[in-house]
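Of the protein chains in this complex, one is absent; all others appear in place.
The letters A and B name the chains in turn, as written, and every chain counts its residues from 1.
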Amino acid sequence: MEFDWTIALRYRDALIDGLLMTLQVSVLGIIGGTLLGIIVACVRAMPGLFARRLAITYIEIVRNIPALVKIFYLYYVLGFNAMLAGLIGLSIHQSGYISDVITSGLRSIPREQTESARVLVCSYPQTFAFVLVPQLLRLTIPPMTSQYIEVVKNSSIVMFLGIAELTWQTQQIEFETARGYVAAGIATLLYLAIALSISGLMSVAAWKWRRAI
Amino acid sequence: MSIAALGEATPPPVDPTLASDRRQVVIWWIFVVCVLALLIWKLSALNWGLVWRVSPLLFQGFTVTCGLTLVSVGLGMLVGIALAGARMSRFAPIRYVSMAYTETVRATPQLMVIFWIFFSYPVFVGHNMSPWTGAVVSLTMIASAYLAEVIRGGILSVPIIQSESATVIGLSRVQAFVYVLLPQACRNMLPAFVTTLVTSFKVTSLVYVIGLIDFFRAASLINNRNFAPATIYTVVAIVYLISCFTLSRLVGLLDPKYKLQ
Partner (left out) sequence: MTSSAEATSGPIIELRNVGKWYGPTQVLKNINLTVETGSVTVICGPSGSGKSTVLRCICGLEEAQAGTLHIMGRTLNKQTLGDANFRSDIGMVFQRFSLFQHMRVLANLTLAPRKVRGMKRREAEAQAHAMLARVGLPDKANAYPNELSGGQQQRVAIARALVMKPKIMLFDEPTSALDPDLVREVLDVMRELAKSGMTMVVVTHEMGFARQAGDRMVFMNHGEILENRATQEFFAQPATEPARRFLDNVLHH
């Protein structure tokens, strides 16, 4: 039994590269997942049963297939390159959950808010922009925080497509030194740091809006 | 009589919103049938002979996935109860340890948790871990952290006034917990529990990385040998979709209250 913490120093560059790649994949995945989630939630909120059922079916399919299967499908069957398959897979995977967050946020805004705006003769776009969206942003901060952390966590599976992010580097260090646990420990701390930064950023926003809602 | 009848508003034959809903239902089912037809046409092009030939292997992998889910959720439930209890303990250090554990595991990629176990075990014990043990230990760790939160959420969801009322009518603390708190907590945590079950089922696909031949790895191995990604991964997606969907509907079966969406 030996602890060889010098491994962390020796593989410093690999870990930093991995961290940067993880950040890149996560940020793009968060953006993609949010945009897709917004679209799905909008379709779901559209009047009429057809749009609603379409959105719900999409959500059910997306939720019930593991993310790993999605990225393999995109990579091996649909022939996307590794990065694109990973990003699309992560975005689609999280969009199902994010759209749910937005839908329940929309539902928790009292009906009187939109009706007040209508009685005040605001148009639909005005109601949406001045009344619904600002409230939605505030209401969805806590659930969105966990959604975004989830994207960061899921970003580790793109290692299966050979993308050299943090988890891939960890495995690489294990292969080369058989002391992967050191790298895993450091990688864990880095993941925790990312998660903490995300929730920190989100609580800054929440703090800014603390007086309203 | 006739004047009064004239004053009556004649009801519209059908409520307009209902009529449009009914039309949309029809459009929806036409759409579904079209998509299914397209799907069947596409699926018929797949190499079903191969699927038939390798189905015993796939089935074996599937049983491994199911077994792994059951064992890890079962053990995870035991550990989770302990963690949830510790989190609500009166003794602060125990509370913090439990909190640190659950939060760390929940904020770390599941793959990384698998790596912790699989990489550190040989270093500390001296020989390699069997993939099965490694998978069970790491998946139990993951499940326990999530389940601890599910259990805690369930208990916290019961209003304090419930246990207070129980004490007021003369039940002891233990009686209040067993007869009043626990049944309500169990009921409230059911949806979250089923969600965790489905998540655990999906997470088993990650043991791919340590070489345990679960359903997903079995499929990948078959694909490596026969190179038929379209066939294999479509089947994999469909199997996961059907199993997870069925699992997620379990909640309606266990408690009819949740059948209503």
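A few comments on the model shown:
One rule holds for everything that comes next: contacts are C-beta pairs under 8 Å (C-beta built on N, C-alpha and C of every residue); 3 or more make two chains touch, one makes a residue touch a chain.
Given the structure is predicted, the values throughout are model-derived calculations rather than measurements.
Of the listed residues A:14, A:98 or A:131, the one in contact with the hidden chain in the full complex is A:131.
Touch with the chain that is not drawn comes from one residue among A:56, A:83, A:122 or A:141, which is A:122. The set of subunit A residues touching the chain not shown comprises 110-113, 115-122, 126, 130-131, 134-135, 138, 209, 211-213.
Here is the rule we go by: only the chains that are shown with their structure count from here on.
A straight line joining the Cα centres of subunit A and subunit B is 19 Å long.
The part of subunit B that touches subunit A in the complex is made up of residues 20-21, 24-25, 27-28, 31, 104, 107-112, 115-116, 119-120, 122-124, 126, 198, 202-203, 205-206, 208-209, 216, 220, 223, 229-230, 233-234, 236-237, 240-241, 244-245, 248.
On the side of subunit A, the complex with subunit B involves touching residues 1-2, 48-50, 53-54, 60-61, 63-70, 72-73, 76-77, 149, 152-157, 159-160, 167, 170-171, 174, 178-181, 183-185, 187-188, 191-192, 195.
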